[in-house]
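Missing here is one protein chain; the remaining ones are kept as they sit in the complex.
Labels A and B are assigned to the chains in the order they are written; within every chain, residues are numbered from 1.
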Amino acid sequence: MTSEFAVEMRDVVKRFITPEGSEMAAVDHVTMQIKNGEFFSMLGSSGCGKTTSLRMIAGFEWPTEGEVFIEGKPMGHTPPFQRKVNTVFQSYALFQHMSVFQNVAFGLEMEGAAKDEIEKRVKRALEMVQLTGMERRRPKQLSGGQQQRVALARALVKTPDVLLLDEPLGALDLKLRKEMQLELKALQQQLGITFIYVTHDQEEALTMSDRIAVMSKGKVQQMGTPVEIYERPSNKFVADFIGESNFIEGKIKSLSGNEACVFVPSLNAELIGMPISDGLVKGEEVTVCIRPEKIHIAEKNAVNQNMFRATVTNTVYIGVDTKVFVDAHGAKLKVWEQNRISRLDPKSFYTVGQEIWLMLMPENTLVLKKD
Amino acid sequence: MNPFRRSPFVITATVLVYFFLYAPIVGLILYSFNASRANVTFEGFIPSFSERVVMDGSLVKSSPCGLFHWYCDLAKNDDVIEAAGNTLTIAFTATIIATVIGTMAAISLQRYDFKIKPFSQLSLYIPIVIPEIVMGIGALTLFSQFFGWVNDAFNLSGDARLSLGMTTVTVSHIAFMVPFVTLVVQARLQGFDKSYEEAAMDLGANEWTTFRRVTFPMILPGVLSGALLAFTLSLDDFVITFFTNGPGSTTLPIYVYGLLRRIITPQVNALSTVWILIVFTAVLLLQVIQSREQKQH
Partner (left out) sequence: MLQRLRENKSTQGTLLALPTTVWLFILLIIPLFLTLVISFGKRSPDGNVIYTFTLNNYIRLSGYTTDCPDGQATCFDPLYLQILGRSLSLAFNTTALVIIMAYPLAYFIARAHPKQRNMFLFMVLIPLWTNFVIRVYAWMMLLRKEGAINIIIGWIANFLHIPFQPFEMLYTPGAVLVGMVYEFLPFMILPIFTSLEKIDTSLYEAAADLGANSIKTFLRVTLPLSMPGVVAGTILVFIPVMGTFIVSDILGGRQVILVGNLIQRQFLDARDPTFGSAASLILMIMTLIVTYFYTRKFGFGEEIVAA
């Protein structure tokens, strides 16, 4: 390994001409460093620039500005067939006119590998994805899951430094997808290859990744481990995109050390002891962010601090949790209550119209700069 | 933008092939303004205007129509006018009948199972895999044998005798056009989701209403392109017409072919140019309409 980073994108911009004739930046000054042996995900909704970034690493597109480095070497206009990265395509892109064996062997033939060498390596690759015995089938004769495995074997047989996966599980049904997620992760750990994984499915990204880049509008919103992304979203977009959040608008009334007192007009209450990030000043408009499962419900005002009254407007029982929707002085909040005890009596659940108390623990809240 | 560039070889070949496709047509149009009546060499454009046509040997020295001398000549040619009328009459009649029965067959073959289905489907491929001349002489044989038998059996004479003419040409045209209409409409029906029809029936439409209000509008583009294909096939056809036409049913291609074997004046070029222009405008118009429709949807 010549470099600490398997792949690095340095201030990369990619502009396209839209059909209307104007310019649009699909990727807008993106900088990312992907470590060797890492399972790295790019997560975002369609059009966020994740696929374009991946295609620039693969070499199907070239950056308008900036540079992509693979193993520390600038790629410039290096064509895909000269890069030591391989791609698993969203559509699998299997050659329909070739058998499974021929598909997997294709890349090795291009390297000019010897015939028995090819046979040996293809056999091993197919074993790895549990497709032994399918060599002579055509891609069309396989199920979606099997086709996906062929695509995987075809890329892995080249022993790339980096494997690029563009929503590889998107076409599979839920159960198969979950199985494949674990299998892919295990495969990655076993092989020690760097995986760069593009997905719009946050659960998938959280399940598999060592690190995630959350992207939106061509920019990286936040980069970090799954825990960091979920527990410490750096802005409102990430907090909203990953999981669910309650947002309460407020204003910093006073500061002391790393804690602030935030006045929330909609609750007509002050939240005391809120942890704040750097750069916030007194009088600044902020958004207080709290996950629905981190709000406590109490029958009566016990602590008297960071507590306020609310009315239940709706409840939805979903098995693991009960979703309680409340109205607190006009602010609509959602609270997830875990069903820790087994019960049937409807009276043991919160009912619509019931008056309750909500408690916000300062350590569970985030105070973010207002967008 | 795209890392895959087009190779210079492909571009050179493309330019050459387009040149090959267009050079003859450009030459053809150019010669329609030829001053030479013999039309062997190009003797320059027909020059000045004058009250009457002035000829010098085989050279047109001047003409009231000027440059468009041969076009005026063409307009005065009754044979051409008649041939044009025949061509259009045959093409329109044959297209309408072929489109209707061809569409019916397409629906039937795509949607139903019945005993003679394999036979019906197979017969559609005959005009594709059999040379046109075989169909042409086949039709000629059929008509001449059948007409000969009828004429003898009923002792017909004079005008009453059955003979080749507009009807035989039209009937034969329909036979080779129908398969194309059916195959085009069938291809369109293949991508047609049956749930649209089920939805219509679910909402209370009977079979006929469902067809009229849902199925037909959805396959209409396919039907129209099938009809257009059939129409151009009919206009263009030479071989089938050649064997099945009779007195009074000369079409333009047959007429031009007759001229080519005798004397050729730039009139043929003028006729060709007018033909090209009409077809070109018609197709262009159709394209514009189609792309507009696509934009609306």
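To be clear about the criterion, a residue touches a chain if its C-beta (ideal position, glycine included) is under 8 Å from a C-beta of that chain, and two chains touch if they have at least 3 such contacts.
Here the structure is a predicted model, which means the values were calculated and not measured.
Across the entire complex, the residue among B:I128, B:A199 or B:I263 in touch with the chain not shown is B:I128.
Residue B:F280 is the one among B:F154, B:Y196, B:F216 or B:F280 that touches the chain not shown.
In the full complex, subunit A touches the hidden chain at residues 58-60, 79-81, 85-87, 89-91, 93-97, 106-107, 110-111, 154-155, 158.
Listed for subunit B, the residues touching the missing chain in the whole complex are 3-4, 6-7, 9-11, 13-14, 17-18, 20-25, 27-28, 31, 39-42, 101-102, 104-105, 107-109, 111-117, 119-120, 123-124, 126-135, 137-142, 145, 148, 171-172, 174-175, 178-179, 182-184, 186-187, 207, 232, 235-236, 238-239, 242-243, 252-253, 256-257, 260-261, 264, 268-269, 272, 275-276, 279-280, 283, 287.
Criterion: only the chains that are shown with their structure count from here on.
Between subunit A and subunit B the centroid-to-centroid distance comes to 59 Å (mean Cα coordinates, whole Å).
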